[in-house]
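In this view, the complex is presented without one of its protein chains, the others remaining in place.
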Amino acid sequence: MFDIIFYIFGAITLIGAGITAFAKNIVYAAFALLFTFFGIAGLYVMANADFLAVTQLLVYVGGILILLIFGVMLTSKIGAADIRINTGTRWVPGVLALGMFAILCAAFFGSSATHIEKTADGKSKTVSSWASHDTKPWSSTPQWSKDATTEILKKKYGSPDEVKTNEGSSGTASEIGKLFLTDFLLPFEVISVLILVSLLGATMIARRDPTPEENAIAESVS
Amino acid sequence: MTVGLNHFLVIGAVLFVLGIYAMLSRRNVIAVLMGVELILNSANINFIAFSRYGGVNINGQMAAIFVIVIAAGEAAVALAIVLNIYKNFKSVNPSEVDSLRD
Partner (left out) sequence: MHQLLSLSLVILGLPMLSFLIIIFNQKRLQAKAHLIGLPILGTALALAIYIAYSKLSGIPETLNWTTKWISFGNVPGVGEWNLMTGIMIDNLTAIMLVVVTLISFLVHLFSSVYMKGDIRYARYYAYLGIFTFSMLGIVIGNNLFSLYIFWELVGFSSYALISHWYEKPGPQQASKKAFIVNRVGDVGMWTGLMLVFGTFHTFNFSDIFAAIQHGLPASFSLLGMSPEATLTAAGVLIFCGAVGKSAQFPLHVWLPDAMEGPTPVSALIHAATMVAAGVYLVCRIFPMLTGDAMLVIAMIGGITSFIAASTALTQNDIKKVLAYSTVSQLGYMIMALGVGAFSAGFFHLTTHAMFKACLFLGSGSVIHAMHHSLHHLHDHHTDPQDMRNMGGLLKKMPITGYTFIIATLAISGIPLMSGFMSKDEILAGTTAYSQLQGGIASVLPYVGFLVAMMTAFYMWRLVFMTFFGKPKNQEIYDHIHESPKAMVIPLIVLAGLSFWIWYGANPIDPSNGWFMKSWAATPAQIVPENTEAHFGGEHKTAESPKAEGTSWIADAKSEKPEMMPHQEILEHKTHEVAGNGMIISIFMALTGIALAWFMYLKNTALPDKIAKAFGPLYKFSLNKWYFDELYEFAFVGSFMLFARMCSWFDTNIVDGIVNGVGKSTILVSKINGWFDKYIVDGLVNLTAGITQLIGLAFRSVQTGKIQTYLAWTLTGVVIVFAAIAWKLL
């Protein structure tokens, strides 16, 4: 069941990405991108990253994609043939992309593609990356949420009694929330400032130069 | 074959490659930006995969969140730039925007 769902989402993602990369009409490309993002969100759920999946849907599907479509509409002369993408020479990008893919595959399929997993009894062992030995892939409390993170939090912030673990709760939102306000506080603040600055910057850059009439109005008001 | 780490990584790799292809070949700046988004997402998939299987725990998800946030900011700024380019060059074809040469 898990595998089937994984392959379905994987297929949605890849097909969408393919259309995005190859479609001649940019509007098609945008809609294909929507499906890609949706598929990726599904993959996140498969990997126990529920909070991220929701974020992905909200930010990408709800925000960035809309922004891109607005961009398309603002820059294209609708109705004209220009809306189709004039694809230039394809072989240079193709060769480069394939080369990149080859290198990545070489890394995956190399001799020692293994990773470390923890077994149910808490011991670490090395397994092949092509197969998961985790018997409960849908487990609502991922192994790390029970041990590793909680241990770190306990060590840092007090005795076990005082630290409320998320035992039994589903999802990673509370973990992420705690980390944002503890270990990742500085990056969190920095990223807030960054987002604010980028918003202001975007506004400044995209601002239309005021027309002479508007200038006159502004002056008369002030 | 049960799904494991490499399945995620391969999806990420394909997305990355498609993103690169889109960035290099498209003749519309917006489509180039879509390629950039694809690349960012492929990176995110890798983060999540390593978070689930690779022993980096929840820190991988944190990194992914930061990537999403930065992607949002990048999209806003990039689109603003695109609008300006369109205003100045009356075109969104990156090949025609070559004043960097001078």
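Things worth noting here:
Note that the chains take the letters A and B in the order they are written out, and that residue 1 is the start of every chain.
In this section, contacts are C-beta pairs under 8 Å (C-beta built on N, C-alpha and C of every residue); 3 or more make two chains touch, one makes a residue touch a chain.
For clarity, every value in this text was computed on a predicted model and none was experimentally measured.
Touch with the chain that is not drawn comes from one residue among A:L58, A:V92 or A:V190, which is A:V92.
Touching the chain that is not shown, out of A:A11, A:L58 or A:A107: A:A107 (per the contact rule at the top). Summarising the interface, chain A meets the missing chain with residues 92-93, 96, 99-100, 103, 106-107, 110-111.
In the full complex, the hidden chain is touched by chain B at residues 20, 23-25, 32, 94-95, 97-102.
Methods note: only the chains that are shown with their structure count from here on.
Look at where the CA atoms of chain A average out and do the same for chain B: the two points lie 9 Å apart. Touching chain B in their complex are the following residues of chain A: 2-3, 6, 10, 13-14, 17-18, 20-21, 26, 29-30, 33, 36-37, 40, 43-44, 46-49, 51-52, 55-56, 59-60, 63-64, 67-68, 70-72, 74-76, 85-90, 92-94, 96-98, 100-101, 104-105, 108, 113, 115-117, 127-132, 137, 142, 144-145, 148-149, 172, 175-176, 179-180, 184, 187, 191, 194-195, 198-199, 201-203, 205-206.
Looking at the complex, you find that chain B touches chain A at residues 1-11, 13-31, 33-35, 37-38, 41, 44-45, 48-49, 51-55, 57-59, 61-62, 64-66, 68-77, 79-84, 86, 92-93, 95.
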